[in-house]
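The other protein chains are all here in position, but one chain of the complex has been omitted.
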C-alpha cells in the first residue's frame, strides 16, 4: 500500500512539476532512416545579422563594465559596426569560395539601418530568416505584443529584401510559451531555438505540424569565442570533433550538424580563417551536404520517417 | 612555561577548530600493495543520468542569465533533454565499443521521466547507483528528510530497473554531516563524494566499515567542459596526463583513476570523440582495468591491505 | 496606408534611437585601393606605458578581490612596477631586434613618475602618443575638464620627451561625445578608439577631417592574456590567423592589422617570446610593413582614396 501511494504521488508530482506527457518510446530514439536526398551528413550554418540593432549595454567586450544609462558607449558601438562594415562581407566571400549557403537571421532594425547588407546577403543566395524587429527579450511579451514584434520584423525584412521569412530564431533562443503559436499565426514553418537533438524533427502546434531545425550552442561563435574565451583554433577543434562523430553516425541514421556565426564575431579575420579550414576538412568527406534551414524544413516536412517530438506539448495547444 | 601554554593552546584550538583526530601515521601514506586482481591501474567511470530532473535555473549555458521564477526556460530545457535523446545513447554505444562498464548515478525523477533510458543503461551492464530522488540540495535536510530523500530515490530506481543501488553520489558532492549514516541505514555500501585520495579506502560509520570510492573534479566534464570552458581536446590532454602518472605509480602501489561524464555534456559528439581516443590510449597499456564502483567496493572491502582513513570521524559517530 | 505609417514610424524611431545618418553606400565597402607606399599589409603596434599611474584597484591579478579603500595593495603595486623595471625595456629590445617601430600611448602620471622610461621609448624611435594625464575615466568629464585632462597629459609628455603627441588613446577606449572635438582643439590629428574597420579612415569633426587609425580588441594582450586568460601561445595563434586573412585580403584592398601590448603584460618573458615568433612569421611574407600610427595618419590624410566614415557624425558637430 505504501509503495502504491509512493509511486502515485511521485508520478503525480512529476506530472505537476514538469507538465510533460510521457513520450512515445519511438520518439526517444534517433532517426534510423537516411536523408531523403541520400546525404550522409547535412550541415547547416546560421549567420546572425544584428549589428546596428543592439540595445544599450548589449553583450560586447565592453558590457562587463557598463556605462551609466544614457551614456553612449562609442567603442562598443564601433565594435558592433564592424559586423556591417567588415564581418558580413568577409563571411559572404568565404561562403562563395566554398559554395556554402547559410541561413541569415536578421534583426529588423539592423536591416533598416544597413539595407545594403541585408540585400547583399539575399543576393548571394542565402536564406533570409526572421529574428524579430528588435534585439530584445521576446519571452516576456504578451501574445499580441509578440505577434507585433515578429511581424514588424517580417515587414522590415520584406520591405528591404523582398523575402517573407519562414524560419525564426529568438534572441538568445529564449521563446515564450506562446512563441510557436505566434510563429504559426505569422506564416512561419520552422524555428531553430531548440538544441535537444542532432536532427530536425516535427512538433505539433495547435495540432498542426511545425518543424524544428536544431540550433547549436556547441558550435556557436558567440558562446565559444566570446563567452568561453576560446581561440579560433579551439573553435575549429571543437567543430572537427563534432563533425567526426556525427559523420560516423550518419552511416546509419539521419544526422545534422549546426554551426553559428554572428556578424561582428564570426566575421573577424581569424574566425574566417578557421571556418575556411573547417569547410575544407568536411568537404574532403563523401556525402557531406550544406543546406539552408528552409531547404531542410521543406525536405523533411512530408517525409513520414521524420521524427516527431512533442516534449513541449503543454505549451503548444 | 610560555612555550608550553602556547603549544597546548594551539593544539586545543586546532582540535576545536577542525575536530579531527590525529591520523594514524600509517593512514597518511599511499597504499603500497597492489590490487587484489593484479591490475596495475583501475579506472572507474561515472555517468550521471539527471536530465528531466533539473530544477528551475539548474546549471546550463543559460543559467548565468536566469529567467524570472516561474518563467519556463524552453531552450535550457531542450539543452537538458539532449541528455536523454542523444547523450546517454551515444555514450552507451561508446562504452560497448570499448567494452567499458561504468557506474551510472541516477536522479530518481529523471528515472521516472525517462524510464526507457534507465532501463537501457542497466541492460547494457552498467551499475545503477543512487543520486537522490531529486536534483536538489541534500546537505540541508534533517536526518529524517534526508533518509526519505535517499530512499525515495532508491524506490524510483528499483521500480524502473529492478536494482537496489549500493553506491551513492550527492548533488555536487555536497553531503550533510549525517549523509553517511543515512546511507548506512539505507543499505548503501559505498559513496563517492570524496576527492582526497587516488585510491579507494575504508572509513568508519557508527563503528562499521563504509567504503569510499573517490570521485573526481580533475577529470570531470561538468567541471572542465562547462565550468572551465575547456575544449574536448583539452579535457583529453588532462585525462592522458593524469593517467600517465597514476599508471607509473601503479607499478608500486594501488592506484585508481576516476572520470566523470554527465548525460547532456559528456554525450556530445565531440566529447564522445575524445573519450574514444582516451579509451584507445589507455587500453594500449598493460594492466589497465575498467571497473564499476560496486565491483571495486566488493573487491577491497575485506582486503586487510585496504587503507583506512577516518578523517571525518567526528561526523560519523 | 498602414504600411506607409509603419515604415515611417520605423524609420523615424530608428533615426531617433540611433541618431545615425544613413551612410553613403560607398562608405560601407572596404577600400579597394592599395596603400600609397605599395605595402600589401600595414601592421601597427601599440605599447601602453601606464605603470605608476594606476589608480587604487586598477585591473590586475589582484583586483578581483579588492582591498578596502585606502589600504595599499603592495603586491598589486609591485605587479604594475614590473612594467617600468622589466616590461618596457624587454619590449624595446624586442622591437630593436626586429626593426619594428610602434606607437606608445603614455599616461601623463606614468611619464612623470618614470621619466627615464618615457625618454628611452622616444630615443629608440617609437611614437610618443597621448593617453591623458591620469589613468581614469575620461568619458564622464565636462568639455572643459576633458580639455584640461588631455592637455595636462600633453604637457607632462612634452616636458619629459620634448614631443607634442598628435595621436590619442582613451582609457579602455571610452570616449565622451566631446572627445574628438577636444582632441581637435588640442592639436591632435588622429585617434585609435574605434574598432569598426581593418583600415584607417577619415571622419569629420566640426566639418574638418580627423583620422581614425583603428585599435584592436582581438590582438590585444590586456583583453586576451589577462581578460580571456589565454596563454601566450594562444595569443600567437590568434595573431597569426588574423594576419593570414588580412594579408590575403591585402592583395586587392588596403588592409591594416593592429596589435597591442601593455607594459606589465606584453613585457613578460613569455609574451616577448611569442611576439618575436610573430614578427618572424610576418616578416617572412612579402610586402608587410610595420608603421607607427602617426606615419599612417600622415600617409593617408591627403589621399583621396582613403575611406570616409561619418557614423558618429551626430557627436562630432
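Here the chain labels run A, B and C in written order, and each chain numbers its own residues starting at 1.
Following the convention adopted for this analysis, a residue touches a chain if its C-beta (ideal position, glycine included) is under 8 Å from a C-beta of that chain, and two chains touch if they have at least 3 such contacts.
Every value quoted in this text rests on a predicted model; they were computed, and no experiment measured them.
Enquirer: Which of the visible chains would the unseen chain be in contact with across the whole complex?
Expert: Answer for the hidden chain's contacts among shown chains: B, C.
Enquirer: Which residue, B:118, B:202 or B:246, contacts the hidden chain when the whole complex is considered?
Expert: Hidden-chain contact among the options goes to B:246.
Enquirer: Using the document's definition of touch, tell me which of C:229, C:251, C:285 or C:314 contacts the absent chain.
Expert: Checking the options C:229, C:251, C:285 or C:314, the one contacting the hidden chain is C:229.
Enquirer: Suppose we count only contacts with the excluded chain; which residues of subunit B make the list?
Expert: So the residues of subunit B touching the missing chain come out as 3, 6-7, 10-11, 14, 17-18, 20, 25, 28-30, 139-140, 172-175, 177, 179, 193-198, 217-218, 223, 227-230, 234, 237-238, 241-246, 249, 309, 311-312, 315.
Enquirer: For subunit C, which residues reach the chain that was dropped from this view?
Expert: Residues touching the hidden chain, for subunit C, are 52, 61-62, 65, 67, 71-75, 77-79, 81-82, 84-86, 89-90, 108-109, 112-114, 116-117, 133, 152, 155-156, 159, 229, 231-234, 268-270, 272-274.
FYI, only the chains that are shown with their structure count from here on.
Enquirer: Could you give the separation in Å between the centres of subunit A and subunit C, each centre being the mean of its C-alpha atoms?
Expert: So the centroids are 35 Å from each other.
Enquirer: Residues touching two or more other chains, restricted to subunit A: which are they?
Expert: Those would be 229, 234.
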